[in-house]
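As structure tokens, the structure follows; a few thoughts come after it.
Every protein chain but one is kept in place in this view of the complex.
In order of appearance the chains are A, B and C, and numbering begins at 1 in each one.
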Amino acid sequence: MAPSPTSQNKAALRDRIQALFDRSGLLLHLGATLGDVSDGRVHVHLPFSPSLTQHLGLFHAGATSALADSAGGFAAMTQAPDGYTVLSVEFKINLLAPAQGESLEAIGQVIRKGRTLTIVQVDVFALDAGRKTPIALMQQTIINIPDRKS
Amino acid sequence: MAPSPTSQNKAALRDRIQALFDRSGLLLHLGATLGDVSDGRVHVHLPFSPSLTQHLGLFHAGATSALADSAGGFAAMTQAPDGYTVLSVEFKINLLAPAQGESLEAIGQVIRKGRTLTIVQVDVFALDAGRKTPIALMQQTIINIPDRKS
Amino acid sequence: MAPSPTSQNKAALRDRIQALFDRSGLLLHLGATLGDVSDGRVHVHLPFSPSLTQHLGLFHAGATSALADSAGGFAAMTQAPDGYTVLSVEFKINLLAPAQGESLEAIGQVIRKGRTLTIVQVDVFALDAGRKTPIALMQQTIINIPDRKS
Partner (left out) sequence: MAPSPTSQNKAALRDRIQALFDRSGLLLHLGATLGDVSDGRVHVHLPFSPSLTQHLGLFHAGATSALADSAGGFAAMTQAPDGYTVLSVEFKINLLAPAQGESLEAIGQVIRKGRTLTIVQVDVFALDAGRKTPIALMQQTIINIPDRKS
């Protein structure tokens, strides 16, 4: 049976985001992986490693931020116009609880899509022994810019 | 000639921050190095590497943020009370210009030191072919917490 | 029939927040009114007036922020320990859409309650001709401090 147009679209969207992901040297270096991708919403995962820690052995706020910034940027990218790519203008992140566990999961969700600017919210969770704890919350402003490569 | 008490203090302060730095797995993994350290002010450097990039080949905003968050946290740490360490409560960063060049330099500066909370500002510059360009600006809130290891 | 313990608690909570509200000269001056109050969640309303506008005749971002900051502070106050009051440490607000209509409604919701710091999220809506549009989103950090008056 042929895939439905909708599942074709979803697969194409995922391929588009995966291609961006694979060109992000930082995400590969940190060991992040792309999770679920849908219109306006993207999950990114980050398994724990001693290469991601701060001085107390927790996930470094910088690792959490890089993960959240990426999930948010990809979420915006799912809604960027054809021929455009995205850049972070700014973001603000609250670290809600100690970031410890087997992995982090960041979920970026577009809050408002504009022609020039997209506003995204990102929730970050720690997964630890079967428990999922919110450990960070981000608000992010993204700008659409013409993609010279497209 | 013996070092003056002031230069002894400055060396001790630097050792204290360097020890924290060396326990930060993320900073070592990213290839960052500690620069100048003084009371309330710390520089951190990050040489360019393809392991630090986003999809366009620029420094990833997550790398810039990790660098800035660290410089800010260390600046706060230079003024933390004995027996205390620091954690980031939150920060906000504006990405001012494309982050490209041979290296980034983040300079954290304490703006207000309180008993519980310290407010820090961080400037990030890109060094490119002899030019130094501001590429990010951060405001950060840091909390002092008792250090169980001390 | 006597009110249930729960409805008594809810009434006491509302009285506590209303008393704070009535001591806030700015909110009275702007014409704001207290809406629904529950544990960790407070609504504040702001009817339109030419005294609240910016140069284009929209609600001024400063009015929107004052409203959101208040709703967030009150939400934190519903969970502050006895003998404590609250102060805003910092907040970040995105203005999502032009703020126009008959009134604004800000809804503050505690995201994380700590001993010292409380993190709050605030949604602001414009009510215009029966439509309710999100016009701002805030993340806010609140600190509990001993209340000398209590």
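Definition applied: contacts are C-beta pairs under 8 Å (C-beta built on N, C-alpha and C of every residue); 3 or more make two chains touch, one makes a residue touch a chain.
Since we're looking at a predicted model, the values are computed, not measured.
Note that the absent chain touches A, B, C when the full complex is taken as a whole.
Only one of C:38, C:88, C:116 or C:133 touches the chain withheld from this view, namely C:88.
Residue C:20 is the one among C:20, C:111 or C:127 that touches the chain missing from this view. Residues of chain A in touch with the missing chain: 89-90, 92, 116-117, 139, 141, 143. Interface with the hidden chain, as seen from chain B, comprises residues 92, 94, 96-97, 111-112, 119, 121, 134, 137, 139, 141.
Looking at chain C, the residues touching the absent chain are 20-21, 23-30, 49-56, 60-63, 65-67, 69-70, 73, 85, 87-95.
The definition used in the following text is that only the chains that are shown with their structure count from here on.
The mean-CA centres of chain A and chain C are about 30 angstrom from one another, to the nearest whole unit.
Per-chain Cα centroids separate chain B from chain C by 35 Å. Chain A and chain B have CA centres that are 24 Å apart. Multi-chain contact residues, meaning those touching two or more other chains, occur in chain A at positions 92, 94.
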